[in-house]
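Report on the following structure.
Omission of a single protein chain aside, the complex is shown with its protein chains in their original locations.
So, chain A:
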């Protein structure tokens, strides 16, 4: 049987955010729960936009100390050097390690920045119902969701370095407060992408007039 396209909400189905089961809302009740996994059910994640905005703004604020304060203090033969994210990348590039400098630059500077800009564009587009290409928005949303974890790279590098390099007076590497601020940026942007309900982007878009059939890949 074929049927024309319809969203679950239009058809009166609640979708469980956890196990994706469809169920009918119980009349005369405000608190619906999924019959399969007992998760609270909503038509759309409540206050999704407000939470996503709050988390994104907090991430933008933390982005400043993350880039201004040193993330590592290196002690080598008595001479100390404090590195911020950017000076660390420049140091790597100057030492001729271009590929690794590129990896760290992408993971620690480009990706967090792109994520913040992407989140702001997504949130603005939903908030003000911008007529943006759905394809662009979907790609942007999936990119933000997928890339988030890779920003943790710099923290893992620091964790490995401080453990590895602690050779008495010869050399030590210590982590700085910039590292904590950077960690906060990563967590906050991941949470922002998590609370953002992608169905909000699609709710303003008309459904095409063709039959809905699952595509095999």
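We adopt the following convention: a residue touches a chain if its C-beta (ideal position, glycine included) is under 8 Å from a C-beta of that chain, and two chains touch if they have at least 3 such contacts; residues count from 1.
Please note the rule applied: contacts and distances are computed from a predicted model.
J.: When you check the chain that is not on display against UniProt, which of "DNA-binding protein", "Paraquat-inducible protein A", "Aspartyl/glutamyl-tRNA(Asn/Gln) amidotransferase subunit C" or "2-oxoacid:ferredoxin oxidoreductase subunit beta" does it turn out to be?
T.: "Paraquat-inducible protein A"
J.: Name every residue on chain A in touch with the hidden partner chain.
T.: 1, 3, 5-11, 13, 15, 17-22, 36-39, 92, 95, 97, 100, 103-104, 134, 138, 141, 145, 148-150, 152-168, 170-171, 174-177, 179-180, 182-184, 186-187, 190, 194, 198-199, 201-203, 207-208, 212-217
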